[in-house]
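For this depiction, one protein chain was excluded, whereas all remaining protein chains were kept in their positions.
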Amino acid sequence: MAARRRLPFWAEYLLLPLLNLSLAFLVSGLVVLLLGENPIEAVRLLVYGAFGFGEAVGYTLFYATNFIFTGLAVAVAFHAGLFNIGGEGQAALGGLGVALAALWFGHLHPLLAIPIAMLGAALFGGIWGFIPGWLQARRGSHTVITTIMLNFVAASIMTYLLVNVIIKPGQSAPETVTFAENVWLPQLHQLLQPLGFAIGRSPLNLAFPIALLCALLVWIYVWKLRLGYELRVVGRSEAAALYAGISPAAHIMLVMTISGALAGLMALNEVLGAQHRLVLGFTGGYGFVGIAVALMGRNHPIGVVLAALLFGALYQGGAELAFDMPRINRDMIVVIQGLVILFAGALEHMFRPTLEALFVRTRPVPV
Amino acid sequence: MEAGAATAGGARPPAVELRGISKSFGPVQANREVDLAVAAGSIHGIVGENGAGKSTLMNILYGFYQPDAGRILVDGRERRIRSPLDAIRAGIGMVHQHFMLVEPFTVLENLLLGAEGGFTLEAGIARARREIEAIERDYGLEVDLDAVVKDLPVGVQQRVEILKALFRGAHILVLDEPTGVLTPQEADHLFRILRNLRDQGRTVILITHKLREIMAVTDRVSVMRGGRMVAHRRTADTSTEELAELMVGRKVLLRVEKGPARPGDPVLEVTDLEVRDDFGVPRVRDVSFTVRAGEIVGIAGVAGNGQSELLEALAGIRPVARGRVLLGGRPLGDAAEARTRRLGHVPEDRLRMGLVRSFAAWENAILGYQRQSAYTRGGFLRRRRVIASCGDWMERYDVRPRDPFLHAADFSGGNQQKLVLARELEHDPDLLLVGQPTRGVDIGAIEFIHRQLVAMRDAGKAILLVSVELEEVMSLADRILVMFDGRIMGEMAGAEGEERRLGLLMAGVAAEER
Partner (left out) sequence: MSDLFLQILLLSDSTLRLATPLVLAALAGLFSERSGVVNIALEGKMLGGAFAAAAAAQMTGSALAGLFAAIGFAVFLALVHGFASITNRGDQVVSGMALNIMVAGLGPTLADAWFGQAGRIPVEAEGARFRPITLPFAEEIREVPVIGPIYAELVSGHNILVYLAFLAVPLVAWVLYRSRFGLRLRAVGESPEAVDTAGISVAGMRYRALVVAGVLTGIAGAYLAIAQNASFLRDMTAGKGYLALAALIFGKWRPVPALLACLLFAFADAVQARLQGVEVPLVGTIPTEAIQAIPYLLTILLLAGFVGRAVAPKAIGQPYVKER
């Protein structure tokens, strides 16, 4: 019997996602029409809003930073066959870790304070990832459900703490005091100014290169290390893992901790890089968008970074669009996200049979 | 082509007639212009090797697949069978190799499914009880209607499947490899039921690769090879040898060339072993035996009598509930430790356990050995080195195509097995555990695999072979242990192995009782 033909690499990783993405945008265009606006004009405004000027690019990259973290979190767990929908809660807890570290150690030298805050983010997010990991590994509870439930538990914890405990005294909005400046992540326009680069003012900060570094580390972990090899065996076949003397439980707990830590690091960008205080609900759904980013990026770090840039552009461009087109508001971007998840994730196989038939027909294989 | 026209009865048209059926899955052609005529009121066997296209053909008849070309006639009338529902309406019933039962349902609920006879179940239940009792009486098929299916033994579950088909009014019954999970005695019981069905005018189509069954129970037999129908015979006019030759396409060597064993020191010593399954049920009880260097010990038995659990326990995958396992005189550790102590393992189900389907060949080439310093340095995989070794092994074990980057799932069964064998043998084990080494493997690869195992034995290694193919155990093993219901029923030397006695042991009749 002959080996089965697969799609060529470029069709699998470029053509297929592109087709799916186009369809998502096509349907989005229909929604824009439904709203009574011109979709082509909307695209023009969106692209200009995302890339047209220095500040726009800065904001695009700033949002992309959030998505890189949450996208990597989903992607890395996926390699163990786990679906981590808990990015939202893990990011929230990461924010708590950052805030506690910043409140307690923020007065230290930046070179000390910032790493401690980073550790806080990773540690708290990691714990919130470890719990469903442990539940899956030791008690067989499905991560899809447990991570959803833990999102709500995290929301309760955050609300309680921010309303009752770490709230800035004498105010009603649920947020902490502004952190000491030592622990603020430098924003890139400040860093680059002395070097003679004048980029527009935006909250884009040191978290962006840290996110890229994380993508690199995830790539090394999954594809280069023995641990990653074992992780992928666990994700594809638990029986094969047991056969090969690999403990699925250990890898599940490890990868969920890493996944939670990555989601938690998102707080660096928002809390330490932009807002400089912990605000209730700062996660703003970025954890959920991470699912779309990972799916679009086919769970590969490079794909995740590219998809994060796309979503960053959508966010920033969408904000500009909502400003320019009165009948479109920022929620439209959420619609597009949903459609991208639908077409790039859930319907990813829609075009596959057609494409495969096309390729088999053009290249006959003897039996 | 005149395909074994109906004789008995003369006037009745064939119960089933297939004309020019072709079916391909992508580039693979599973059926090519198949013709078949099954006389009404007969038992018709269809034999062929694994992958010859028998199951595909029957799935077409049952409406699971649509043929690319060809016609189906039932009772002389052309039928378009687009779904199992069409097949059921045409009076065709099918007993699949893997039972199609809803396990947490009662027998009655399973019978009703799809034949409820109305929106509410009440009326259907009453009707079912009446009708089933009549069917049970007529064919000697006794089943407790209120038992929950998952609590029933396999033999009884199979009877539920037959009942299900009859309850739906099937007069043509297709059975796909029905004896794979049965003891020879249970199989004989099944054959009595099938003869009963025939005698009452129903038609039975029996798909199998076991020639003994064909000779024992069928009236006519058709042989498939490589997707084609190659011969039709009256069972009375043919022989096992002729059928075997037709199946394979050339004379087969059923015997493996090997000299006498020269057993050395014990390598594996098992004492009073008990192993439990995932639900805590003991599957292996009080098992003791020894495997020495330079011998092949075979474990025979009907599938599901504890062999799988035994193998997994010896490989360190499944915990030992009680008893002692010594490897080279020291207690066995977990799977990872066992590998470092030169234990090789060719698992029963290579696609579930032995390989990761979506991994490239090179990644599969170190599965289980990934911690060895030859493949990992400082936590990093030594990718280039692994690819080079993999290419080497593929050449020596004739794995085709010789492409270390091809996914495991894209190799044929025989080549997958050679890849697993290469991996396990190249790490030079002192003890090799082998489960179903030739399941789903083509004839050429079977001979190659058998030669490799004998060569290993002659190099002074210990081999424990588990197989449900009696012939394989008898031709390879130097000593045979027979397992039934988790226990070892008896032992005999490979050469003196006598099928009747093995059969009795496999059915749980101990040697002394005879």
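As written, the chains take the letters A and B, and residue 1 is the first residue of each chain.
We take it that a residue touches a chain if its C-beta (ideal position, glycine included) is under 8 Å from a C-beta of that chain, and two chains touch if they have at least 3 such contacts.
Predicted model, so just to flag it, every value in this text is computed and none were measured.
The absent chain, not drawn in this view, touches the displayed chains A, B throughout the complex.
Across the entire complex, the residue among A:108, A:127 or A:149 in touch with the chain not shown is A:149. Summary of contacts with the chain left out: across B:33, B:68 or B:116, the touching residue is B:116.
When the omitted chain is restored, the residue from A:16, A:57, A:72 or A:85 that touches it is A:85.
Listed for chain A, the residues touching the missing chain in the whole complex are 31, 34-36, 83, 85, 135, 139-142, 144-146, 148-150, 152-153, 156-157, 159-160, 164, 285, 288-289, 291-292, 295, 327-329, 331-339, 341-342, 345-350. Residues touching the missing chain, restricted to chain B, are 25, 62, 64-65, 83-85, 87-89, 94, 96, 98, 100-105, 109-110, 112-116, 118-122, 124, 164 (touch as defined at the top).
What we mean here is this: only the chains that are shown with their structure count from here on.
Residues 26-29, 51, 315-317, 334-339, 345, 347, 349, 352-359, 363, 367-368, 370-371, 375-376, 379-381, 401, 406-407, 409-412 of chain B touch chain A in their complex.
By the touch criterion given at the top, residues 1-6, 224-227, 229-230, 232-233, 236-237, 239-240, 242-246, 356, 360, 364-367 of chain A touch chain B in their complex.
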